[in-house]
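Report on the following structure.
Other chains dropped; remaining ones untouched in position.
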Amino acid sequence: MTKITFGKAINSAIDQAMALDKSVICYGLGATDPKGIFGTTLGLEKKYGKKRVFDMPTSENAMTGVGIGASMVGIKPVMTHQRLDFFLLALDQLVNGAAKMHYMFGGTVNIPITIRLILGRGWGQGPTHSQNLQAWFAHIPGLKVVMPSSPEDAKGLLISSIFDPNPVVFLEHRWLHNTVGEVPDNDFRIEIGTSKKLVDGNDITIVSMSYLTIEAQIAEKYLRKNGVSVDLIDLRSIKPIDMKAISESLKKTGKILVLDTGFTTCSVSSDIISRVLINNFEFLTHPPAQIAMPDVPEPTSFGLTKSFYKRAADIAKKVLDMMGIDSLDPFNDLPPPAPHDVPGDWFKGPF
Amino acid sequence: MDIKDKTKLDLALDKEILFNIYYVMRRIRAVEEKIVEEYPKKQIRCPTHLSIGQEGVPAALAQVVTKHDYAISTHRGHAHYLAKGGDLDKMIAELYGKECGCSKGKGGSMHLIDVEQGFMGTSAIVGNSIPLGVGLALSLELKGLKNISCIFLGDGAIEEGSFYESLNFAVLRKLPTLFICENNLYSVYSPLDVRQPIDRQIHTIAEAVGAKTACCDGNNVIDSYETLNTICQEIRSGSGPWFVEFETYRWREHCGYNYDNDIGYRTEEEYETWKRRDPIKTFVDYLKNNYSIEVVNKLEQIDQNIFKEVEEAFEKAKKASYPDPSHAYTSIYCQ
């Protein structure tokens, strides 16, 4: 175990996968440049050579197809896009190709590609550098979708993704890259599709994902101090999704709040709520609740983003409302950090 | 580069190749004509794109690649699958949606694959399989193998950005790729002139992107063979990507088994002109004029074998059983 950043955990996962298996390759715009995709690919070219680690033309569509084609014959590509938004150019390859090939070729081939997509936020990323489209990927049969929130999970899930025989969309939140945590030094794997119970509680279930787990943890501490016992589940995987853990928690608490970094309509959180209600209607003692991004393109201006993102205080407020507690003022007790548009001092813009 | 200056095949020495070219062409034609016969019976129930008229190029390629080379193709993939060694029974069963089909009935005519023969699939999305072929070539480089990856594409597919992006990367990395463009003048019912500037040739774009290129009459299968033979050798010795444009023509409707010259997107004369260039007939005439009667007689024997083989494949496919309905819900993920 060593204390490292989320970004370094990603780097370590790719490094160990490449050391373990010669068929793992790593590429993407900037994969071999001096910044190495926010540090996540630094050092790999030197260690594994130009053939296995390479930069690419700004050709997202074909380059995704190149990875898929190589996957058909046993290569295990880790492809990275610095923003999910750029990957919209490559959806034909992913959705009409990778996601369906195992099925539509009757099981004769499989596509062990891992596509890392970085989710932007803050410093005026604006409408086309900030989209969290996990719901799109989850909608497509044949894809797996992973959204870790801690360095340890990032490493364990990335190694599992790389060695998974299916296409995995690995969604990495930019605001997590500099978070720090204990991470095993060796190769280790976390099963895709398993959630993690971060806090055991009895009053309400909170289901969270990716960066919102950080905010949920702040809210949970505050709520605990104030006598509300939260059962906090970090999804880690979006597809397959650990509905069993959610149902079990709901059986205990009767109340559920689902957090989502994506737009509200047709979202992962809507889907969780709908599933819970179809299958576990009898557990519910209170209408379910959802905190997701509004159905609005993200604005750029510092003046417009201040209350745009939901934070710990919003989560705490919603829980208190659901608990019928109105004696607390979480917006006062959990003030937003200033400036609100960076995750910390390390983030100096512009990315 | 003018391919024909570089090599001159001594055909007298290569009767085996002649017979094999004939076998592959004739077999493709026989399969497709059998589909024409069977399709109206409504047991083949999937969009089906026939290659009648376009048998020459795949038959030529068949002579110069092995199962260790890769090929990938499009919605119009029957000929390519067969030429690359794909299992005939499994293809016909796939058209009928049967469990023993090459894709277990899940893919149909537009999703043929035979991994053992290096035929790595076809796609129902125009341009979609082009980068896959480049990825296959990349895998060869990574594994240090000397084989090549053949990418079939149409004149419509070259309009997709994926073609351009794929070719650029193949050239950048000097990957062992052979782009085989079968220019049959149409994309569905759209002639070239509503899609591409009339005074431009497709291969000149490929050349500018950086591929080596050639242009060839796809109805002349001997020319096609010589061209592809030379080029494949070049690619195997490290030339990097080649793009070859073949003139060819689809005889029947874009999708389905009918003729459709009557609907008005092309003329009967045009069709007749191209039909006179039939790659099979041209080839047989050539043999008749240049070879002994034994050679010509051999062809008839080949025909007999083909017809038997094809009949049997259809018999078996019709008799075979559908996959269990529950299989619709399996193999979404690889375990």
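Think of it as A and B in the order they're written, each chain with its own count starting at 1.
The working rule: a residue touches a chain if its C-beta (ideal position, glycine included) is under 8 Å from a C-beta of that chain, and two chains touch if they have at least 3 such contacts.
Predicted, not measured: the structure shown is a model, and the values here were computed from it.
Write the stoichiometry of the complete assembly in this structure file, using the chain labels as they appear.
A x2, B x2
Everything below uses one rule, namely that only the chains that are shown with their structure count from here on.
Show me the residue ranges of chain B that touch chain A in the complex, using the header's touch definition.
It comes out as residues 70, 72, 101-107, 111, 113, 115, 120-121, 123-125, 128, 130-136, 138-139, 141-142, 161-162, 165-166, 168-169, 172, 331-335.
For chain A, which residues are in contact with chain B within the complex?
The contact residues of chain A facing chain B are 23, 25, 51-52, 56-57, 59, 61-75, 92-93, 96-97, 101-110, 141-142, 144, 165-166.
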